[in-house]
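Have a look at the structure below, then the notes.
A single protein chain has been removed from this complex, and every other one stays in its place.
After this line comes chain A, so read on.
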């Protein structure tokens, strides 16, 4: 336990690093998947391409994706950008489908009503369709955030930084168990913390989703 006391500052600052590495791709992925999800919902052809492709991307093992990135991006093998780009790809793969499905689930009468009120297409998307898709969107973002937090640790194999460092460093012989356990515990704590925060923010954002049996339900 002395080890933990001696390294508490390192543990905290590396935790923050870890969060930044995991969550920046979530944010970028979200911004990319909104227009893609919108397109997949809007055009049948876009959906026919985007949904299977993102499903396929999601099945590629993380390490494989990390080491493939330099081939695609032209980066150095140990460039942290590789892991960031790969995690963004995972986020997009996860969110495109759920955004497309959530937009498709917005009740047709609600969209017709919005059109009839005089919304233009863009205004309607941001004022009506996107808010109604928010519960599904938040659920997707939670999964992406949690999975990225654990994948960043894998990324340490190609030297990305973050809490994975303590796992690899602690596993050298002789193994330093307090170091390994600290790393594991912190990863789990971060994942739970972020998931909880997102769930809380999501329910504050969508108070209407808590009142009825389901959105748009009658009576």
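Observations on the structure shown:
Following the convention adopted for this analysis, a contact is a pair of C-beta atoms (placed from the backbone, for glycine too) under 8 Å apart; a residue touches a chain by one contact, two chains touch by 3 or more; residues count from 1.
The criterion applied here is as follows: contacts and distances are computed from a predicted model.
One chain of the assembly is not displayed; among "Sarcosine oxidase subunit gamma", "Ferredoxin-NADP reductase", "Acetolactate synthase small subunit" or "ABC-type quaternary amine transporter", its UniProt protein name is "ABC-type quaternary amine transporter".
For the chain left out of this panel, the touching residue among A:31, A:45 or A:112 is A:112. Within the set A:70, A:131 or A:178, the residue that contacts the chain not displayed is A:131. Note on the undisplayed chain: of the listed residues A:150, A:176 or A:206, the one touching it is A:206.
Listed by residue number, the positions of chain A touching the unshown chain are 107, 109-110, 112-120, 123, 128, 131-132, 134, 206-209, 211-219.
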